[in-house]
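Apart from one protein chain that is not included, each protein chain of the complex appears where it belongs.
Order of writing sets the labels: A and B. Residues in every chain begin at 1.
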Amino acid sequence: MNESDTLGASLVRSGVSRRSFLKFCTAMASLMALPPGAAYAMADALSRAQRQSVIWLSFQECTGCVESLTRSFDPTLEQMIFEMISLDYQETLQAASGEAAELARVEAMKSSYGKYLLIVDGSIPTKDGGVYSTVAGVSNYDRLIEMAKGAAAIVAVGTCSSYGGIPHANPNPTGAVSVSDIIKDKPVMNVPGCPPIPSVIAGTLAYFVTYGKLPELDHIGRPKVFYADTIHDRCYRRPFYDQGKFAKTFDDEGARNGWCLYELGCKGPTTYNACATIKWNGGVSYPIESGHGCLGCSEPNFWDNGSFYRPLSTPLASNTHIIAAGTLGGIAAGVVAAGLSRKHQTHIGEEK
Amino acid sequence: MSTAEIDSTHPLELDQPRFSVKNPEARYDKQGDLSDAQRVETAMRYFVKDFGAVAATYLESCIHCGMCADACHFYVATEDPKYTPIWKLEPFKQAYKREAGPFAAIYRALNLKKKVTVEQLEAWQALIYDSCTLCGRCTLICPMGIDIASLVGLARHGMNQAGLVPHELWAVAERAQREGSPLGATPKVFKDRCEWLADENQVAIPVDKAQADVVVTMSSIEIMKYPDSIVATAKILNHLGLNWTFRSDGYEATNFGMLSGNSAWQQEASMKLIHATIAAGAKLLILPECGHAYGAMRWQGANIYGKPLPFRVLHISEFLAENTKNGAIKTKPLGKTLTFHDPCQISRRGGAIEAPRDVLNGLGAALIEMKDTKGVNWCCGGGGGVVTIHRADPIRYKAFQIKMKQVDDAGAELLVSSCSNCRQTFDDGQNHFHWDKTMLSLLELVADNLEDK
Partner (left out) sequence: MDLLQFARGPALTWAATVFMFGITWRLVGILLLKRSPDFSEARNATSWLGAVKLIITRSWPRREFRQRTLFAQSLGYIFHVGLVIILFGFAPHILFFKALTGLGWPNLPSAFIQLTSGITLAALIVVLVRRLSHPVLRLLSNFDDYFSWLVTFTPVATGMLAVAHFGARYETLLAIHLLSVALLLVWFPFGKLMHSALIFISRGTTGALFERKGASI
């Protein structure tokens, strides 16, 4: 890796035209709702910037997040990202393996200490000393602590590293937790989603490289630019919700007419993500457009919010046995109360 | 308070336009010598003693909508919120919630509902007695269907036990218990009157026949103030050729024990009539023109007896209606317009709504109904013992003005009713307001116009 190499030079070498670079910058700037001039500022900053050193750690995960990024529909995007950054360690993508791979990590950490960006996907098991997931004999927990020390910032990609995700789901056998549960002394940005939208990953990386800091985050560490609105707020089916027109099953008239999927358990109203605006597969569609309600995959605990097909306005579980017990208890209490009153009244009569 | 003391400090004023006793100038009255604490204790206990599922349902149901105020003549006449019918039950409600309701244990344990205070009871004496005629008009407006009047009746039990009854009402009730009649119509006085009336009017008035088919009772108001009613009753029963009698061991139909809230006295008074009727082997007991007497015997009599009564119980208007309809009573056409005042306890709460109208129909009178009539008729303001209570006079007269307007608006020549207590209240109101309408008795009207056989 040539440290003096700037991103601009690297792009030229790879045959990326100025035009497509600007197009990328404009797209990123508009995605993040930056002012119009920002695209040029970004292009300028990026082309002069040294390529950002990135160390990517994968913990308890399914590689879906990496798949989402690398198999993104738009090849330019993927290319841009990997031109923009110097991915110094990524177990899935790097050619090296074994000790050579670990050496690359140590090398990168040393050379960019305090400056590298740490990306994490997957949750961190904490139970039983973290034995449930280890790399090169070191637990995820220890590796995270070690690598976080020299990081400028940490980006948790995917719901697992952001909030614990599926490994964290009840009963959470491995004691899985999120990055921000462990790291308290470094800026941590969550880019949740199962997986996150590729453009969102790219956008946030571009922002970091351009401005040298993380974008503004919401109360659970998500970049506001992408996670400010609910799916429901931006959903093209929203007018049907307002009119009270709902699909009752997945193949009824309403479903065919594209009515609201609220009754089929859509979690759009409580899910903050950019799916409805940026969409997937290069802007082709998103789950609701293909006829299925939102699962709420970018929200904490999405796996534990009852069935995906349980409407939001219903109780999470029908604990009829508890309620029935309460009813029986009430009858008993009523019988006792009436009995006591009667006894009390008889007593009054006898006193005289 | 000893008997002599009652008679000397609160003597009955028999020469006054209405019967009552002189009221001492006390804001609230007490009987007996219980301490304040004992009064509270007793009231709390006796408020709830006679509580059943029905009363509980009512008290649990109130939603504080305040509509009952709009049905009550005392509220409508004064616009004073304390006369809101359900408010008259506030301490009673409090006692119920604390002592008998389903959550009573919690209310007591956490003291969420406090015990009533003696000050409360003082203030409420005037509400439970002076400003409620038990007329039950509020029952008809209540969106929850709560029978508020019956609850006031129950609340009086606690007040009576605690010795917190307005003096006049208590004295009248006590005298009724002691002498057999509240207004001095002892059996001897009654027999003398009947004898004298029989001579005076040349009419047979049988008293104390050993056996009779029909036993007739009277109200002490009639005996002492409207004795013509006795004559009228005798004329009609003789006209029908019935084997009937008055009984000196059971002639007094009024029940001031009930009105003052003394269950024991109420029971004693009712049992006298029941035993007398059974002793005569009668199949029919006729109740006089008296409102509360009807409720006391027709609807509560059997329950005091503890089983169905072995005879029928009819109000005199029902008896007249039966015999008018079957043609046994024939009257000369009256040829006048008249309006009928429904006595609350007989019409609204007693169910004998059409009987007086059938009788009037037989009289050939042109009946002009008042605007609010039959079940929703306005009360005269004197029922429930209120007419005996002097300090209630100001609000009673105010309420009576509603009645006067109602009668005047009807514009009929004659004014008739079938309750001597209403009649007494009307007479008093007429005197007070120098009104031109005189209340007539339905019974006397029939007797006076009987067609000779």
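What we mean here is this: a contact is a pair of C-beta atoms (placed from the backbone, for glycine too) under 8 Å apart; a residue touches a chain by one contact, two chains touch by 3 or more.
Keep in mind that what you see is a predicted model, and the values were worked out from it rather than measured.
Interface note: of B:77, B:95 or B:146, the residue touching the hidden chain in the full complex is B:146.
Here the missing chain is touched by one residue of B:77, B:352, B:367 or B:380, and it is B:352.
Taking the complete complex into account, A:269 is the one of A:64, A:269 or A:291 that touches the chain left out. The hidden chain makes contact, of the residues A:24, A:241 or A:286, with A:241.
Across A:58, A:230 or A:298, the single residue that touches the chain missing here is A:230. Contact between chain A and the absent chain runs through residues 230, 232-233, 241-244, 246, 262-263, 269-270, 272, 300-301, 304-306, 310-319, 322-327, 329-331, 333-335, 337-339, 341-342, 345.
Summarising the interface, chain B meets the missing chain with residues 51-54, 56-58, 60-67, 69-71, 75, 79, 81-82, 84, 86-87, 100-103, 139-147, 298-303, 305-309, 312-313, 347-353, 371-372, 374-376.
Methods note: only the chains that are shown with their structure count from here on.
The mean-CA centres of chain A and chain B are about 80 angstrom from one another, to the nearest whole unit. Only residues 333-334, 337-338, 340-341, 344-345, 348-349, 351 of chain A touch chain B when the two sit together in their complex. Residues of chain B touching chain A in their complex: 45-46, 48-51, 99-105.
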